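Only a part of the assembly is drawn; its chains keep their places, and the rest are absent.
Read from first to last, the chains carry the letters A, B and C; within each, the first residue is number 1.
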Amino acid sequence: MDHTVNMPTTAKADPSVSLVKRLLKMRETGLILIILALFIGMSFASPYFLTWVNIRAMTMAFAVEGIVVVGMTVLLISGGIDLSVGSVTALSMVIAGWLFLSGIDPWLASGLSILACTAIGAFMGFFTTRIGLHHFIVSLAVMVIARGACLLGTGGRPLGLYTLPPEFKFIGQGSIGPIPIVIVMFFVVVIAFDFMLRRTTMFRKVFYTGSNEKAAAYSGIRTKKVVFLTTTLCSALCGVAGIIYMARFGSAQPTFGLGMELNVIAAAVIGGASLKGGSGSIFGAILGAVLLSVVSSSLALLDVSVYWQDIIRGSILLTAVTVDHYLNKSRG
Amino acid sequence: QADTLKCAPGETYIMNVMVSGHPYWIPVYQGFKQAAEAFGCETVFSGTPDYDITKQIASFEQDLVKSPAGVLLHPMQADPFIEPINRAIDNGTQVATFAADSPNSKRTGYVTSDNLAEAKFAAEEFVAALGEEFEFAVLENPGQSNHDLRVTAFLDYMAAHYPKAKLVGRQATNQDSNAAYRATASIVQANPELDAMWIPEAGSAEGAVAAVLEAKAKVMIMHADITPTTLEHIKAGNIHAALNPNQGMQGFMGFMATFLAAHSDVFDPFNDYKVSGYNPMQIPFVDNGFSVITKENADSFDLNVYMAGRNPS
Amino acid sequence: MAGDVILEISDLSKSFGPVRALRGVNFELHRGEIHALAGENGAGKSTLMNIIDGILQPDRGEIRLDGELVRIASPAAAQKMGIGFVHQEIALCPDVSVAENIFMATTNASRSFLMDYKGLERRAREVFAQLSDIDPAVLVRDLSISNQQLVEIAKALTLECRVLILDEPTAALTEAEAQVLFRIMRRLADQGISIIYISHRMVEIFDNCDRVSVFRDGRHVSTRTVADITPGDVVAAMVGREISDLYPEKLRESERSRREVLRVENLSEVKRFRDVSFTLEEGEILGIAGLIGAGRSEIVKGICRLEGEVTGEVWLQGEKLSLRDYQDSIEAGMVYLSEDRKGDGVFLDMSITANVSALKPEQVANALGLIQTRREEEQAGTLGRKLNLKCGRLQDPVSSLSGGNQQKVALAKMLSVNPRLIFLDEPTRGVDVGAKVEIHRILRDLARDGVGIVVISSELPELIGICDRVMVIHEGRIRGEVSGAEMTEENIMHLASGTTRATGAAPQAAK
């Protein structure tokens, strides 16, 4: 052959150059730049923006939901979707709260509640993988049922859990040094899942399944099992989120999480997850959640009139995804 | 500026709510502002446009970043706000609540409508018109505490005082007029003898009236809160009356509670509060009262007329 | 062969990022000729066709149609100019009937407000009368991949065009269907339609085409009249060297070990096949032949528990298998290379490395189950070189590869797990001659090493060339078996079409 090399030799260039290059090549770089731009703009617009208290408040606003975002992202990658996340999170609070009020140890109550949420996920997994219904419709039905269960379990009134022992409330309200436990837990979950999703064979199968379910089955992957597990995982993480919310708020609210599903899915999609399955990353999804949350927080901080807030929020969202799209394109 | 009831320059009071685009807050904020102006104080309207507690807590905490003198807060839920409210007060920002409370927190005052009184008034009004024996239905909005209270208090009162009146329908419509239409249509179908309906908010009332009119049923409707459409229905006689909390009073007294808490050094009461480290300006409960809107006085409740020439923010 | 030029391409170039797919290509198409295009995988043939059809835009260069400079902006524009295209990759609407798929372009161009379903079905039937017996009313999603290929061809034949492009239309067709296609092509050419025909099968080119152009690495190498050259010349021009032996040496009688690798007994499936029994010995390569829809694929998928409710017994190296699903089959060392590479062979959106490792990602992972990127790249690199894979970077998605190279990725995936038995369904579909020889050699080497090899192919010369024995399927049953000197195209065709008595294997009981 005179001019073409058929097989590329693996690039082993100067490591420092390659790090910058690798950063530029990452799907998430566009989002990071957009968020940075927003931060810089905001720190000029408001002297309070870059204070620790504000950053803490902004982080607290999406940290627990971020755990749900992780579950949703994994599920989306496998080709599913879950509309019930808001209801199931609320149900987790309600079950644990109710058990606690009936005299059960709060830690045990929480464990049982997470178990119950996991069972709900398995239930949805059963309907989608064994019976073959679409995730959308199954999770919609479960969303309604779980909300009903919340109402039934509380009579529609929030359960006051003021009496939760302080060591339990600590997981929701405590801090390690200046950093709230909630934020620590959030980072642990995010980093763990991001790592697993990128590196482990187990989670690689999630990508295969979502990318082309048939080809995955033809590669010997038990695709139904994979989807079953991701569906279950998503609900289990909702359960965990519900418990953290309960510890944080010291109450269980039957109406909690209304409309959460759209927010969570939007975060994942902004972060590069495809609704068709097969692509997405935890890191990206969390950046999506950060973007959404920072925009809302910024508008609140700047005292923008409520009547303008939604318009501005929607426009920033649209602009951000458009810019991100072009950044990715030019990179590609 | 001790010993004076005047704001220092730049002294700011914030009113923080959830679903901040809701028209209910408009007259409340007007009252809040009017009181503030009288004392030379600045005001800010804040909160979250969403029905989302985490967002409201974040917005409340962001308010605190600006170290305002006080915050008049409508906490979406009681207990989740305990810790943020206490932290605010520890850091020198006074907090009073309105329309919903966080009783276990260190907030110094609470201004609200007496939902029990509203419910009692509605019940007596029905009985006055229909006698003690009639069929009635309610629409509700489970999970929304003040709406819940309006309904449960009404039902309890009826059961306790007028056991011969019969509850024949109880449907959740969640402020959605189309859902209210559907539910009311069904209730009216199932109960041709229906005489009365009590609805805890105006959105559902709009749908309910449409259904009742369509079915040509004779139902006496009363509801709480007001919208232009229900106002017109009141004028047209399709709705008997509406009970509307005195929102302006709520805002005005709310400001007073917050402001006084921030200026509590003018006050040295005969108790242990000061020595025990409490703010002496404790106002456990202020009733802002409610108005009964009927054909006769309906014209005074057109919010668009009221707001003409006023600045909403 | 009329002399006037209908399509003229000059100095055309196209790059995809760093990959230069076309570099200053010149090409002329005459009126009424059948013009073959040959070239290695990734030489740029499909890219050129995509440009002519307006799917891609060239970076540089000119296209003249009837001497006039044109810009072809979209397939719709190409259609208006009278260019029809059968794609290498099947592109049909699965949720829509065969008839509607065939006449999609017609429907699009039609001025009538209402659909004429009856008319469409009638006309579809007319088209199929000469081609196959597909029911025009069924949905495309219910067709096997080869039948879908026929629908693609039928679709092109209904286009009223002056230039018809066929990009490897016969890759999954058997001889019989291919012959029908060639007859139709000749008739169209006689009517003055110009045809560009892309194929890796030399026989087809030399039997049916007028001229042949060879491409290599994005360049046009030569255009010759078929009568003036030999297949050897074309192959040499394509790969840049002589290829002497197309097929590796077969198994000598003395090398037979008589050890059984696979034994299948009374395998049946409710709808698709019945009473299939056969054995495979160590060292030999077994072929399976049959017409489209005979059930070849179904049988081997049944053996691997990929599809269907199968009854019967399977022994692998003397051990009776009780498989629940395909995962078990892979565990047992039995893998299946799918005939539908786009549908279930590769993950188009995923990287080449991830595709190659898909069967057993554990192989490129450490003890903790963490995938080692380096090992994954090594694996893909080694297998890629073995199969002569042409790609930009190993991290590129498979969708950026040419058709033949995608096939090589699918094959690499199978080889990655060192199986004990491989079923290969159309293994060299769309693969160029050079790589084909390489693949055949690999298969033979594997067989020698004791790996069981079963090949399904629609290309009879290939089957005869590499197999020691060929089993022929007709309507879901083994119709017969040929080996040695009996293994001729004629004998196989007769068995496959059900016109000869069974030979070799025991005659099947009539039902």
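Everything that follows uses one rule, which is that a residue touches a chain if its C-beta (ideal position, glycine included) is under 8 Å from a C-beta of that chain, and two chains touch if they have at least 3 such contacts.
In this text the structure is predicted, and so the values were computed from the model without any measurement.
Enquirer: Counting the whole structure file, what are the per-label copy numbers?
Expert: Counting every chain copy in the structure file gives A x2, B x1, C x1.
Keep this in mind: only the chains that are shown with their structure count from here on.
Enquirer: Measuring from the mean of all protein Cα atoms shown, which chain centre lies nearest?
Expert: If one averages C-alpha positions chain by chain, the most central is A.
Enquirer: Any idea how many Å lie between the Cα centroids of chain B and chain C?
Expert: Here the centre of chain C sits 72 Å away from the centre of chain B.
Enquirer: For chain A versus chain B, what separation do you get between their C-alpha means, in angstrom?
Expert: Each chain reduced to its C-alpha mean, chain A and chain B end up 34 Å apart.
Enquirer: Roughly how many whole angstrom separate the Cα centroids of chain A and chain C?
Expert: Their C-alpha centroids are separated by 43 Å.
Enquirer: Inside the complex, what are the residues of chain B that reach chain A?
Expert: Residues 20-21, 44-55, 57-59, 61-62, 64-66, 77-80, 82-83, 104, 142-145, 148, 312-313.
Enquirer: Mind listing the chain A positions that touch chain C in their complex?
Expert: Answer in residue numbers: 1, 3-4, 6-8, 10-11, 199-202, 204-205, 207-208, 211-212, 214-222, 278-279, 332.
Enquirer: Mind pulling up the chain C residues that touch chain A in the complex?
Expert: Those residues of chain C that touch chain A are 17, 217, 240, 306, 325-327, 329-330, 335-336, 338, 343-350, 354, 358-362, 365, 369-371, 374, 377, 381, 384-385, 388-394, 413.
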